[in-house]
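One chain of protein is taken out of this complex; the other chains stay put.
Chain IDs A, B and C follow the sequence of writing; residue 1 opens each chain.
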Amino acid sequence: MGGPAPLPDLFASMLRIRRIEEAIAKRYPEGEMRCPVHFCIGQEAVPAAICAQLARTDRVFSGHRSHGHYLAKGGDLRAMLAELYGRETGCARGRGGSQHLIDLEAGFVASAPILAGTIPIAVGAALSATWRKSGSVSVVFFGDGATEEGAFHESMNFAAARRLPVLFVCENNAYSVHSAMEGRQPAGRRIADMAKAYAMASAHADGNDAAAVWNAGAIALDHVRKGNGPYLLEFDTYRWLEHCGPNPDDALGYRTPAEIDAWRRRCPIEKLRRDSVPGAAEERALEARIAAEIDAAFAAARAAPFPDPRDLGAFVHPARS
Amino acid sequence: MGGPAPLPDLFASMLRIRRIEEAIAKRYPEGEMRCPVHFCIGQEAVPAAICAQLARTDRVFSGHRSHGHYLAKGGDLRAMLAELYGRETGCARGRGGSQHLIDLEAGFVASAPILAGTIPIAVGAALSATWRKSGSVSVVFFGDGATEEGAFHESMNFAAARRLPVLFVCENNAYSVHSAMEGRQPAGRRIADMAKAYAMASAHADGNDAAAVWNAGAIALDHVRKGNGPYLLEFDTYRWLEHCGPNPDDALGYRTPAEIDAWRRRCPIEKLRRDSVPGAAEERALEARIAAEIDAAFAAARAAPFPDPRDLGAFVHPARS
Amino acid sequence: MRLRSFAEAIREGLEQALADDPRVCVMGPGVPGPTGIFGTTRGLAERFGPERVMDMPSSEQAMTGFALGATLDGYRPVIVHMRVDFAVLAMDQMVNQVAKWHFMYGGRLRAPMVFRLIVGRGWGQGPQHSQSLQAWFAHVPGFKVAMPASPRDAKGMLVAAIRDDSPVVLVEHRWLYGITGDVPEELYETKLGEARVARPGRHATVAATSHMVIEALRAAERLAPLGIEVEVVDMRSLVPLDADTLCASVARTGHLVVADTGTIAFGAGAEIAAVATERAFAHLKKAPVRIGLPHFPSPTTPALADAFYPRAVDIERAVAGLVGLDPARLPVEEPPHGPWRDTPDPSFKGPY
Partner (left out) sequence: MRLRSFAEAIREGLEQALADDPRVCVMGPGVPGPTGIFGTTRGLAERFGPERVMDMPSSEQAMTGFALGATLDGYRPVIVHMRVDFAVLAMDQMVNQVAKWHFMYGGRLRAPMVFRLIVGRGWGQGPQHSQSLQAWFAHVPGFKVAMPASPRDAKGMLVAAIRDDSPVVLVEHRWLYGITGDVPEELYETKLGEARVARPGRHATVAATSHMVIEALRAAERLAPLGIEVEVVDMRSLVPLDADTLCASVARTGHLVVADTGTIAFGAGAEIAAVATERAFAHLKKAPVRIGLPHFPSPTTPALADAFYPRAVDIERAVAGLVGLDPARLPVEEPPHGPWRDTPDPSFKGPY
């Protein structure tokens, strides 16, 4: 961790996320993944470049658009796909679906679709990390829309008041579902500036430039790890597909063709490719590896058993530990 | 409105609030005002100097510690005392008590004890004022503790995003019940700075200096009235009595005797008196007028009828208007 | 017959209410957006402008207060939550302020607001997107709570709710949105607090709410050939609760099944059963039976969701138990229209 951005690794991580999302999008219309899915295609740089700087014992939390964070943190692909397919082998045993990913081994604690819902939980994990002196950092990813929820403010206030090791990461894709920023948030104010309300450190960077994300993340994580308290990062990025589901939604008209186009040209993966990270041969090998992994994971997920309806009441109340 | 602070008027308003609070505190142990009461003794300058700059059509909202705001805005004293005495002639017909004051004629819309509860309501009133183009401004008073609630953040965000005519007034008395600031809010950060999260204008001033409050309020109200959007004011002040109830609570030990002493010496009323506002004869006349008003109001309140128990179900659902 | 879907009926009701009364406004995240809350607000912003059909930040709590504040200038806001689950973030303003607003200021203020809460179901809506919490709101003094089950009632009760001076919680089940029925063209009200005998019968009463009315009607249809005439009472409204219609039916049939879309335990069905028992005890031949969700969170996988949600067959079994019909004689359940039973109709193809 630290040091210059390991661009080839980030490229591999981003490409893998992209290919997995594409594979899900392709198969989604088959109607076997029967849960809402929020794709992160176009937004891969942030999860990749932040999570690459985390230890396994650092804990990541996310919201509805969580596939990238789960995968970048090392979450098990098979368990994720099985979860989307509603199988007992899913990471949440099918109970949660795409919106409730979890892989405790990998340090991906939880994603949940209620906006800002996991933000206070991440702060609480940071609080207990300080009690345990474990050195573990909490990282929570959320969108621009989630910053409108009061729980975000309450969380930042407390994290700042207690100088907790939390990294707040806002992926600002300029939309909350179909609503642009105007009228939702003050004009001409960066989300990163919200940190000022708590005398909290913050920064803003291009979320489609993996190196920029890495660098901002490195500074922020260094700050947090040194016990200087929480940090808020804001990254500009863009969602390519519809808010929820596998298709583009250009036809809906809430985003102009020019805007969509401009952002597609700012593809975070293309950027690294243009910078010749990696070479063409390497990339082919990488693609082949990823494709094989994806195929195997889909095959495993689709072959896995569904939960037994007789277990409907399992996991409501835990047996005493 | 505007211009230099009308100190004699402010003195009169503050003294009146003080004497009314003292009279309530004196009679409270008689056990006839059977509801929780949060006294504002020591904090009279803010309500007086802000409300003096408001038109009747401007709308004021408050929280649990609302007597001063109600009185300074011109709320009817008799109706307030009758409310504390639980009478049918009370401003809320006895249903609300000290924590639910209202005087629509005076533009005092509502107080309510759930922390930060009236803040979004004030913002909503400002929103509809812009729809109606009524020119009415919303002013909402709250304590330092209330700024910890998410609803405050959601309200500031929206007010800023829509540039609504709202004046947020925080009376920072450094305590939330018995809890000092430390651990509740970031160290070394002013509450006024929270406005920066929304690119909102803000200022901080001495809340025990009526002239300072007036001046800060004048600037803020001018800003709001000109359509420049909301404004956050933070005033330092101090509560003399216990959090809830008529007694000092120096013995509890959460505030040092030195601190209590220092603040008592910073009495906002004494300050104006020291500045010879007004002369001694004038003040004697004023005291007499206030005393007569208070006596009459108590007499009226105590003579008023209680609500009829058969009306227990009144005002649950309004008759169709 | 003027056939309209439930969603279209809501849209029409909103549009006519907006046209009829300049004080009416609609607000919520996505309300003026291109998909218009499953079509129910589509086109309204274009006609009435972005002030009266207003987008909102994702600030459910404060948004409720904004709307309440606007009532001070006489406005009559309709708040839309795409899922009941999001209203859970607004409980303080809804319960501590709005519901008590008129009362706690001694009648000097009113909160003529409508809360459109949509119950999600199916296609893996899962634990945080499919709660049906009408019992909560009904429990809180100050609210009225309506649960239309037909397009006609959806429009009429929405209009009645908008014109009511109490805050009204309108619970709309997502699975009703595609259902069609006769919807009068004019602006009309369906009185809140009146249940409706949706199908008369002699042998057992099924008192149902919202989408469970559809299941109850299915069950009645399938039991009829066996000579069992089920009376289906569409409760339509929880507060006020029409105990008269309910108890009159129970008095006729002597049997009661209560079918609600929410969790059984401490749910709306408990109140309905308790009221029927209190008022029609002498007529009850057996104890009322409650149907609803088990005391578990909603699972996402269809493999569990199909077992989680009660359907017509469950009502049939309950009725059989009451009237003494051998359950073996019940008709076999129709197969699902897809691989699972987690979509309302065959046209439904994926995420909401």
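Keep this in mind: a contact is a pair of C-beta atoms (placed from the backbone, for glycine too) under 8 Å apart; a residue touches a chain by one contact, two chains touch by 3 or more.
Remember, it's a predicted structure, so these values are computed and weren't measured experimentally.
K.L.:
When the whole complex is taken into account, which chains on show are touched by the absent chain?
P.N.:
A, B, C
K.L.:
Quick one: say which of A:Pro6, A:Pro36, A:Gly74 or A:Gly94 touches the chain that got left out.
P.N.:
A:Gly94
K.L.:
Determine which one of C:Pro32, C:Pro167 or C:Pro297 touches the chain that has been left out.
P.N.:
C:Pro297
K.L.:
Using the touch definition up top, pick the residue from A:Ile17, A:Ile41, A:Leu71 or A:Ile114 that touches the left-out chain.
P.N.:
The one listed residue touching the chain not shown is A:Ile114.
K.L.:
Taking the entire complex into account, which one of C:Arg2, C:Lys286 or C:His337 touches the absent chain?
P.N.:
Considering the complete complex, C:Lys286 is the one touching the chain left out.
K.L.:
Taking the full complex into account, what residues of subunit C touch the chain not shown?
P.N.:
Here the touching residues of subunit C are 61, 85, 88-89, 91-92, 95-96, 99-100, 103-104, 126-128, 131, 133, 135-136, 138-142, 238-239, 241, 262-263, 265-271, 273-274, 277-279, 281, 284, 286-290, 294-297, 299-300.
K.L.:
Give me the subunit A residues in contact with the hidden chain, please.
P.N.:
Subunit A touches the chain not shown through residues 59, 90-96, 100, 102, 104, 109-110, 112, 114, 117-129, 131-132, 134, 138, 150-151, 154-155, 157-158, 161, 314-321.
K.L.:
Considering the entire assembly, which residues of subunit B contact the chain that has been omitted?
P.N.:
Counting only subunit B, the missing chain is touched by 28-29, 31-32, 34-37, 86-87, 90, 92, 94-100, 112-117, 145-146, 148-150, 176-179, 183-185, 244-245, 252-254, 306-307, 309, 311-313, 316.
Here, only the chains that are shown with their structure count from here on.
K.L.:
What is the shape of the graph in which nodes denote protein chains and edges denote touching chain pairs (line, ring, star, complete, other)?
P.N.:
Here the contact pattern is complete, since every chain touches every other one.
K.L.:
Hey, which chain ends up farthest from subunit C, C-alpha centres compared?
P.N.:
Chain centre farthest from subunit C's centre: B.
K.L.:
Can you compute the centre-to-centre distance for subunit A and subunit B, using the mean CA position of each chain? Integer Å is fine.
P.N.:
Each chain reduced to its C-alpha mean, subunit A and subunit B end up 45 Å apart.
K.L.:
When the C-alpha atoms of subunit A and subunit C are each averaged to a single point, how far apart are the two points in Å?
P.N.:
About 35 Å separates the centre of subunit A from that of subunit C.
K.L.:
Centroid of subunit B to centroid of subunit C, CA atoms only: how many Å?
P.N.:
42
K.L.:
When you check subunit B against every other chain, which residues touch at least two of them?
P.N.:
Residues 150-151, 154, 157, 161 of subunit B each touch two or more of the other chains.
K.L.:
So which stretches of subunit C touch two or more other chains?
P.N.:
Counting only residues that touch two or more other chains, subunit C contributes 56-57, 59, 61-62.
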